[in-house]
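Got a structure here, written out as structure tokens. Questions coming.
For this depiction, one protein chain was excluded, whereas all remaining protein chains were kept in their positions.
Letters A, B and C name the chains as they come in the text, with residue numbers starting at 1 for each one.
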Amino acid sequence: MQIGMIGLGRMGSNMVRRLMRGGHPCVVYNRHGEAVEALRSQGAVGTVSLEDFVARLTKPRAVWLMVPATVVDEVLAQLVPLLEAGDIVIDGGNSYYRDDMRRAAELQQAGVHYVDVGTSGGVAGLERGYCLMIGGEKDIVRYLDPVFATLAPGVGTAPRTPGRHKPDASAEQGYLHCGPVGAGHFVKMVHNGIEYGLMAAYAEGLNILRNANAGKRSRDSDAETAPMRNPEYYQYELDLPEIAEVWRRGSVVASWLLDLTAAALAEDAELTGFSGRVSDSGEGRWTALAAIDEGVPAPVLSAALFERFASRGDADYANRLLSAMRKQFGGHDEKKEGR
Amino acid sequence: MQIGMIGLGRMGSNMVRRLMRGGHPCVVYNRHGEAVEALRSQGAVGTVSLEDFVARLTKPRAVWLMVPATVVDEVLAQLVPLLEAGDIVIDGGNSYYRDDMRRAAELQQAGVHYVDVGTSGGVAGLERGYCLMIGGEKDIVRYLDPVFATLAPGVGTAPRTPGRHKPDASAEQGYLHCGPVGAGHFVKMVHNGIEYGLMAAYAEGLNILRNANAGKRSRDSDAETAPMRNPEYYQYELDLPEIAEVWRRGSVVASWLLDLTAAALAEDAELTGFSGRVSDSGEGRWTALAAIDEGVPAPVLSAALFERFASRGDADYANRLLSAMRKQFGGHDEKKEGR
Amino acid sequence: MQIGMIGLGRMGSNMVRRLMRGGHPCVVYNRHGEAVEALRSQGAVGTVSLEDFVARLTKPRAVWLMVPATVVDEVLAQLVPLLEAGDIVIDGGNSYYRDDMRRAAELQQAGVHYVDVGTSGGVAGLERGYCLMIGGEKDIVRYLDPVFATLAPGVGTAPRTPGRHKPDASAEQGYLHCGPVGAGHFVKMVHNGIEYGLMAAYAEGLNILRNANAGKRSRDSDAETAPMRNPEYYQYELDLPEIAEVWRRGSVVASWLLDLTAAALAEDAELTGFSGRVSDSGEGRWTALAAIDEGVPAPVLSAALFERFASRGDADYANRLLSAMRKQFGGHDEKKEGR
Partner (left out) sequence: MQIGMIGLGRMGSNMVRRLMRGGHPCVVYNRHGEAVEALRSQGAVGTVSLEDFVARLTKPRAVWLMVPATVVDEVLAQLVPLLEAGDIVIDGGNSYYRDDMRRAAELQQAGVHYVDVGTSGGVAGLERGYCLMIGGEKDIVRYLDPVFATLAPGVGTAPRTPGRHKPDASAEQGYLHCGPVGAGHFVKMVHNGIEYGLMAAYAEGLNILRNANAGKRSRDSDAETAPMRNPEYYQYELDLPEIAEVWRRGSVVASWLLDLTAAALAEDAELTGFSGRVSDSGEGRWTALAAIDEGVPAPVLSAALFERFASRGDADYANRLLSAMRKQFGGHDEKKEGR
């Protein structure tokens, strides 16, 4: 089934490759010619003109957007006037599901269908397949099934879940029609919120292991600081790369994120290439907002989010306030170093 | 290599089976004859007399304890007098690493070696193998290597980590000598602390998905309660079993815990068999204590722990206090139902 | 200065009383005649007709709304058509500041000024005075100064802050023009967010004190539950009402909320009249949303919010999931009682 791809970054280009391997002819568009050229050499029809792109697609056209969430509206403003009733736009990026709802309503005016696809898999997706969380009209999603089936990992990539008895369900292939428009990105949003929590769990735990030698460090003690009471219990020098590796097999905490952690630690246990300013790309925030709107407790997911904010220095003023209060009531000068 | 096993619960019995499959003769002891009988029929030498058990082991004896952490001292009190210098005791249960340190020092008086092994794998371990985190003397741990290698999953159970260049390291087999006595249980303790965080991340996220229909519910609104501002954004009825399943392939949140979650949801999406009183078995608490002792932030791991406490009603008095304060300053009567 | 009051609940009626004591003539309106009658007997001009209410106000009219946030729009829809250019509407309730911004723009069409006032003080405000956080146009806010000054507590109700050198500033009286429209309710929103955090700090701490006797309780111990390691350290029976009382004088944690806590505990240390379902009225949620939007860490304020959600049972499904996962990997049946 022919598919048109707009946005040839890491994700978009790899998805085109996977689609072509699966036998789907691809028409690709990008503002910059390089990425287009690379895919053309691998069999795609490529163009740097949006008009040309649309013209080369057979009707009803299926156009997949794989662009930053912030430029989707801009791309749609250029693209939609070139489309016709019955065409389909798929947003495979990280859009906020509320934007999906608005955009679907706008495109409906022109008879154009809108499908939102939350896509997980990252740079490994080309080989590993992409997990797809899909929102949109039932028959349109069904029509696109061959595309989703090719992008998804396939049932063989994990053992079957015991007790399941839905043999035809696509979830086992790695893609799922979650509900009406927006449902795909809603599920992907929470997926990423969970991801933040998982990442933080590993990071905190490994940090505790790393400091299992804390009893060896002298800690200042004065009226302001209590010394460690039992330094004899914190004398271990633990090998973090080996620990991450050993957990990968047989343990309850085995996961793909752990695999990646082991790979990062195998490369450099000290992680000297990183300063520790952790980005967040929106979904973690939106997940927390959804929890609050729904009245659902999310202390772990929100703590993981706030750790990222703090990693970027955004707690600094609050911390200065704490030191200022301590000075007010106790006359304590802030300590410049040490713990 | 012959091994003696004390404690034939789910874990101990399965480990004996895995060891025997691997060619290690096993002598087993349990107070209750049934479990002994079951293993005897599968090839183990079994006994309900501790003296007999010790007598049947060749020297130096290797005795593996797989008993609740709370009875280890009691078992040692009976066992150690029967042992001789050079014998080895392995505690494969969930002991606190500080107890390991104390016990190792005590056994050393009698010339008996002590090895602590944090064991992860649960009921699936018989087939999947056990992840083993080991603490103790270097040569003793090396001596026991064949036992560990058989219990562990083996390198083939996960893809190799890119960038690793320690071909002989046991971590890839699924077992690791972490350090001196206590180090095994220390690493296992933090492993379980991480497990709490991972579990909470999934649980919170799925709860948010489950409430994606919150806009359909009427919410009381009065001077005390703000209504939902945007009910149109919370109209989704999501299929949790299918979502857990779809994440199992290709997604960033894929993990063994997710596999288990999918299995639990496939069985009963409403989880009606559970009331939501979540137990904790010690390691999560000890991990939080270690973080505090070390001065390492663990907001996610501790939030996961406190959720469990609260699930058992241990926040009730604090909550009544909050309602009492609200009544004091605002005259608000506590609402009996609704959100 | 004449003021018209709409909404004669606890808050509105008491504010009218305080204004009349301060010499401001008040015209009051309520749908139900009882509250009107009560204030009429104390000197107010009262009416159950909105037309009559507006007619009795001298121009430019100053109308103070003290109604639930959810009915403000409804009231404005009836009221504004009766007003004239130059009149002033003051929303003294708990509106979301984003609604203020929208309403101010709407009223501006009719030449009507809009002022938002976050009001703190609760049922004690009649005697103690109200803390007022004000947003709106500079000259309109200045025009209303006599009203604010009367409602506010006055400088004498707290010792002067050392180091301040803004003798004319109203903040020392207990009211403040915070900024343009919405700023008053924005500051009040965060004020309440802080309030949630403060309340939770006391509630958690007192719960820890209440359980200082935990070592006296037997705790089940089995493979699943670690026993308390040091019961000898948790043998205290502490008198919570007396502790709350002693902290009221000289301690770092003295506060008005503590005064209220002491009063609640003096009444009933067991708080048997409360079930522990803690309401939240919006501002705590909005504060957390603001933190997330701004990218500012708020782990304490959000934890306090989520505790309230959990107190109402909204973590139950997440907790059942945790128990279900435990059963999957460890075969653990959920425990029905005990800790």
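As a working rule, a contact is a pair of C-beta atoms (placed from the backbone, for glycine too) under 8 Å apart; a residue touches a chain by one contact, two chains touch by 3 or more.
A quick note: this is a predicted structure, and the numbers were derived from the prediction, not measured.
The undisplayed chain touches these shown chains across the complete complex, A, B, C. Only one of C:48, C:82, C:149 or C:290 touches the chain withheld from this view, namely C:290.
Among C:16, C:115, C:141 or C:200, only C:200 touches the chain that is left out of the view. For the chain left out of this panel, the touching residue among A:41, A:109 or A:275 is A:275.
When the omitted chain is restored, the residue from C:26, C:262, C:278 or C:324 that touches it is C:262.
Residues of subunit C that touch the chain left out of view are 97-98, 101, 120-122, 125, 128-133, 152-155, 157-159, 161-164, 166, 169-176, 178-180, 182-183, 186-187, 190-198, 200-202, 204-205, 207-209, 211-212, 214, 228-230, 232-234, 236-239, 242-243, 245-259, 262-263, 266-267, 287, 290-291, 293-301, 303-304, 306-307, 339. Touching residues on subunit B toward the chain that is not drawn are 252, 285, 288-289, 292-293, 295-299, 302-303, 305-307, 309-310, 312, 314-315, 318, 329. One chain of the complex is left out; on subunit A, the residues touching it are 9-10, 68-70, 93-94, 96, 122-124, 199-200, 202-204, 206-207, 210-211, 221-227, 229, 256-257, 260-261, 263-265, 271, 273-282, 285, 299, 303, 307-308, 310-312, 314-332, 334-337, 339.
The rule we apply is simple: only the chains that are shown with their structure count from here on.
The chain closest to the protein's centre is A, with centres computed as averages of CA atoms.
The distance from the centre of subunit B to the centre of subunit C, with each centre set as the mean of the Cα atoms, comes to 43 Å.
With centres taken as mean Cα positions, subunit C sits 38 Å from subunit A. Mean C-alpha position of subunit A lies 28 Å from that of subunit B. Subunit A has residues 252, 293, 295-299, 303, 306-307 in contact with two or more other chains.
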